[in-house]
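Here the complex is missing a single protein chain, while all its other protein chains stay put.
We just call them A and B in the order they show up, numbering each chain from 1.
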Amino acid sequence: MMLILLIMLLFVGGLLVWLADRARLADARWLTLILLGCGLGLLLFGYANAGSVEVVGRQWYLGYHIPWIQRFGINLTLAVDGLGFVMVLLTLFLGLVAVLSSWREIEHSRGFFHFNLLWTLAGVVGVFTALDLFLFFVFWEVMLVPMYFIIAIWGHENRTYAALKFFIFTQASGLLMLLAIVGLVYYQYQASGILTFNYFVLLDTPLTAQVGYWLMLGFFIAFAVKLPAVLVHSWLPDAHTQAPTAGSVILAGVLLKTGAYGIIRFVVPLFPEASAQFASLAMALGVGSIIYGAALAFAQTDLKRLIAYTSISHMGFVLLGVYAGNEEGLQGAVMTMLAHGMTSAALFAFAGAIQQRIHTRDMRQMGGFWTRAPRLGAWVLFFSVAALGMPGLANFVGEFLVLIGAFKANAWITVAACAGLILAPVYSLLVIQKVFHGEPQPERQLTDAGTREVVMLGMMAVITVVLGLFPHLILDLVSGGLSLLPPDAPVSGDLSVGLGLLQEPIN
Amino acid sequence: MLELLWLVPTLPLVGFLLLVFGRLPRRLAACVGVGSVALAALLTLLIALTFLNLPQGEQVFRQSLWLWFQAGELEAGFNLYLDPLALVMMGIITGIGFLIHLYSVGYMAEDTAFNRFFAYMNLFVAAMLILVLGDNLLVLYLGWEGVGLCSYLLIGFWYDNPANGYAARKAFIVTRIGDTSMALGLFLLFMQLSTLDIQGITEQAQANWQPGTGLPVLAAALLLGGALGKSAQLPLQTWLPDAMAGPTPISALIHAATMVTAGVYLIARMHGLFLLAPQVMLAVAVIGAATLLISGFTALVQTDIKRILAFSTMSQLGYMFLALGVGAWSAAIFHLMTHAFFKALLFLAAGAVILSLHHEQNIFNMGGLRKRLPLSFWSFMIGGLALAALPLTSGYYSKHEILLAAESFEQAGDWLWLAGVLGALMTGLYTFRLIFIVFFGADKTSAHEGVGLVIRLPLMLLCVLSIVGGWIPLPFAGVFPVLESGHGSSTKEWLGTLAPMLGILIAFACFYRRNAIVDGLSRSYPGQLIRRFWFSGWGFDWLYQLFLITPFMCLVAINKKDVVDGGYRLLAWFISGLHRLLSFSQTGRVRWYATVILLGVVGFVAMGVVR
Partner (left out) sequence: MTGVPIEHGLLLAAILFCLGLLGVLVRRNIIFVLMSMEIMFNAVGLAFISAGSRWAEPDGQIMFMLVLTLAAAEVAVGLALVLQLYKRFKTLDLDVLSKLKG
């Protein structure tokens, strides 16, 4: 019940914010902040009081289930396990950060902007909670459209191009996923006579190796585009660079994670054999992303574009960890997702802050900002250092676990991935050097970080440190039997319980 | 008392946090910065007193703080481990650290970023303490990267000069290459032994692995990579001379006394594993010998006072590696300690000289400073004598032990010994070249020693330590396997003692006064060539620039626009071309459309008729 309330809160709240702003009743920013705060409270309260159901060896909380389009076996099925919960938490938190980071940036039609922001977040929350494949697809599309508007309306100089590119890449790959979903449902119907989109039922679909591989590819490509993996990444630098700050924060912090979440939740459990077969290729893609992203990040002169390419590099670690096929790798991947959520969001917020102050993103025109803005510099230094994998901070936990897991699976690929460890300081420290170090420019007026920015960055920094030193706060939630690739732990879908979830509303 | 072990790294860490978030006034900042390290040193002393009273064989203390990592088979707690080795390192770090902090109060008095400096320094001390106290390789790695970060921050402390930033990044990235090798070593050890506890690894490795087989050799070699990077040994040594861009107390603390010895500590700590890999041990010895010779020659032609000391540091680290390689573990740590005393002294004295000359670092712009800067002169003299290992100074005892161990090493022992003795000669030569040029000869400056007590006191204390440090007994019985070193021939022993004196004599002959032969030699064409070759540090930078950096930069520059994106742009271009082609048929002329409709109708009718 709590989840549907949460999603409705975001959808309806979005409309309210828009209307309130048009009627000049309230400040859209404050209203959005309050809404997201309520959402966070709702989620935490619900989670604290929730009973759980065990299905396929995982504990599911906050389940909600009512029929929707019964003729096709489509239901509104929502529930979270530890992974989903953590992801929803991240989404709402970064929503707050996004609102704060664009506090002064959005000047026209604030109401519509925050409407789009809330609807994107609603879509993302839906993606992280939906356990009906049709519903999942609906949410997948819902998060896309408002994001398109955010980039296309409030973006920077080349926004139309970037927004369109983002839309086409996601849409085209989403179509492949729709095909794969329909195909999967069709094969399930052929085998058992049940027409359903229920996740738990579909876990047990009997597939021939070849069909399984193709269907798996359909899902994988959609998620790889979102992730993004190298070769299908090229929407990301444009979209991240052109989006307004809040858009970049949400894109990097949350939207990319839906791709990784999709792989963990759908690709691997639905197609265990095909995924195992595909694992080394996927790991190679991950390594490709790590190195390619890092090398390109180093080449950039546009601050936001540089940070965007580092995202590709970091998400490569996630891909590597997921397909390592062991507990270490998977937990590392989840940790990297969270850590990257914090650091990339913080760095984009910083890039936005700089652009707002000096009206350029070109690093060649920056330098020596430490003199004028030491507080901002210190925060950025912290997050850059976190991004390059300093032990004691969250990113290290993630990357280390990923690498140690990947090393077990395939030593040589891991050796290549370690090049990423060397390249990470090369680009991270470049940012510090180009922006904050160097000859001070006395003619540039530059205000230091204000209270709003300090609060925003401080919150993320605290989370980064806490996760880095006490990763168990999160990992324990997530770990309990994440689906691994065979032969480590073959997924055994408990069909009867799955059907139980299908028939009775759980709460 | 031992239960307070966790407090030792925590105190400087708290100092760091206070300095960062506290916005303290300058005086208070100095109190916090120095005080936290002083407290840590005091606590270390108390812990040492308790610890050394434990009966031998039980001198181990383990403290579990919390469970840090747990995933799958991996389980690593945030645990501290105290044994005599860690204790000695702790003593060096907090003791020397305190003296250098005190000195910094005077040295940095004029700097605007006073608080930032002490914040970084405190963070460094905390990280270094965690490094030596780590019970498992993960905690050690945390400290390892932490000191690297602080080194980066402090080398680039004066950020307004891009050259400093470059040196800082170079230091971080080059050591990161080593660290990555070390991380791979960690992965390998974990995969094979399912643990990262240092003691656990040692036990399991000795139980499961045969000496000299592939796995221990590979694991030891990968760890060695990390040690080479941190300790500036061949081939990852190029960052250390550039690291002198930082303030001089940093060079003393990080790039002489503590951080650069982390590699030595790592190998000593993992000696159980290294003993299983004799090939790697030999490599350690050879690398040490090569580094000590190469940097000795390089130091001979440098003109910057700090760079001379930097190359000398590399050279002395080479001695330590040589000792480790031949299995003389305690000799290596002994030399680590004495080196920390006299090299810190030399750097601090150099700092005093630089301060008195208003940041002049070229030794040829100095001269005759003996009268003008008596304290610096005597500090330099004592430090130099200890560095050159003249009898009765601390350096003599440690270096003597190393040479003795090298001599009795069964594989190529003679050659290693020869390198060591030649290095000792070079040490005397370049050290006293520096001293003669800077402190003797014609008076070229108008400096006067206007340094306060906070600078004098550390210098004097370090002078004392540099002399008597050789008599400090190290409690290493039972920690390291004992090396059965038979007495070498007494001729060799005499040679080892006399070599540095010979070096000093040569320095006296060549550099005490301007010498026509030396001038002629260095002006001649081959002399110039060799000079330039040595001056550049034997061309390593040039080599890396040519084979690593330039190709990488080229690749990156070519691909700046992202080839993959280029592919998609090509696709988009192709499709829009197609679109343009089709839109030719749309002329906008109604009559043209009507004609086409007519043709279409006729065509369809014709199709119907023909059929």
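Just so we're on the same page, a residue touches a chain if its C-beta (ideal position, glycine included) is under 8 Å from a C-beta of that chain, and two chains touch if they have at least 3 such contacts.
Keep in mind that what you see is a predicted model, and the values were worked out from it rather than measured.
Partner chains of the missing chain, restricted to those shown and counted over the full complex, are B. Remark: the omitted chain is touched by one listed residue; of B:N53, B:Q210 or B:S583 this is B:S583.
Although one chain is not shown, part of chain B still touches it, namely residues 579, 582-583, 586-591, 594-595, 598.
In this text, only the chains that are shown with their structure count from here on.
Listing the residues of chain A that touch chain B in their complex gives 230-231, 233-234, 237, 292, 295-296, 298-300, 326-328, 331-332, 368, 370-371, 374, 378, 385, 390-392, 396-397, 400-401, 403-405, 407-408, 411, 414-415, 418-419, 421-422, 425-426, 429-430, 433, 436-440, 469-472, 475, 479. Residues 20, 66-74, 78, 116, 138, 141-142, 144-146, 149, 152, 156, 159-162, 164-166, 168-169, 172-173, 176-177, 179-180, 183-184, 186-188, 190-191, 552, 555-557, 559-560, 562, 564-565, 568 of chain B touch chain A in their complex.
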